[in-house]
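With one protein chain removed, the remaining protein chains of the complex are shown where they sit.
So, chain A:
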Amino acid sequence: MTEEPIVRVRDLVKTYKTGFMALNGVSLDIRKGEIIALLGPNGAGKTTLISTICGIAVQTSGSVTVGGHDTRQDYRAARSLIGLVPQEISLEPFEKVVNTVRFSRGLFGLPPDDAYLDDLLRQLSLHDKRDQKVVTLSGGMKRRVLIAKALSHEPQVLFLDEPTAGVDVELRKDMWEIVARLRAAGTTIILTTHYIEEAEAIADRIAVINKGEILLVEDKTALMTRMGQKELRIELAEPVDAIPESLAPYGLDRAPDGRALLYRYESTGERTGITRLLNDIQAAGLHMSDLQTRQSSLEEIFVGLVTPGASGKAAE
């Protein structure tokens, strides 16, 4: 990755007037053309991070550049590159769809271009609604209008704040398709979500954020590999003080009470080694009383990251 990141966040701190520290030294590089998901529970600082990058909130310290332009010193150049789809559906109810999209384009400094906007509305299946008032549209259509507004000025970076919160399954799939198309067209997309499956379905990279800090940024595939790991728990009839020498090659863990052995393996691998292990356990003279297998999910990794101490519980 020699290419300059399209968005570079450095040591970003945001403390609200109430004294609440929403961002606590966030640093993050976003690569051109990727889809990155900011995953975190409610109140983690996802929206504050987006708001600060887009200029709706002002950072307490730290810096953000977009396309190499500082968002404070050189805000015009930086903001011109950004499109923002907010979490709440905020639209003027009595305005026509096409007018509200025209307004957004003008506001971002571009001359009118109805051909481009017509095309955009068509892509978002809004074209037949272009002359309708916003108030007459369904919730899903309103969300599309928000996306059309954000894309009206041909931004390079698109922020989607919880694009599918409170949206039904059908529409969520639609939204994912739209995102995939945008990515294919070369738009960098940053989306926040607290749905793990959403991050899993569409992101290239996943950043986990909690309490104003980035806990992890990783390629989704790497996370998926971790997810592919399974754990076999072998309950023993009699507790053991130590793992027998003959079982050493399996890299087993012993449960604290000595009543179980834990074995990790790749469920996607050709050979899991389970049969051999079970034979060897028997050969070592141990009696098994029960077997359990368990998959470590992204959810679990996530829960383990955001709530210290919860990973142990999740294993029960």
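Keep this in mind: contacts are C-beta pairs under 8 Å (C-beta built on N, C-alpha and C of every residue); 3 or more make two chains touch, one makes a residue touch a chain; residues count from 1.
Everything below uses one rule, namely that contacts and distances are computed from a predicted model.
Between the listed names "Methylated-DNA--protein-cysteine methyltransferase", "NADH-quinone oxidoreductase subunit H", "Electron transfer flavoprotein, alpha subunit" or "Transport permease protein", the UniProt record for the complex's undisplayed chain reads "Transport permease protein". Checked against the full complex, the one of A:N24, A:S63, A:N99 or A:T272 touching the unshown chain is A:N99. Contact with the chain not shown here comes from a single listed residue; of A:K46, A:R79 or A:K220, that residue is A:R79. Only one of A:V7, A:I30 or A:C54 touches the absent chain when the whole complex is considered: A:C54. The chain omitted from view is touched by exactly one of A:L110, A:V240 or A:L286, namely A:L110. Remark: the residues of chain A touching the chain excluded from display are 16, 51, 54-58, 75-80, 82, 84, 86, 88, 90-95, 99, 102-111, 149.
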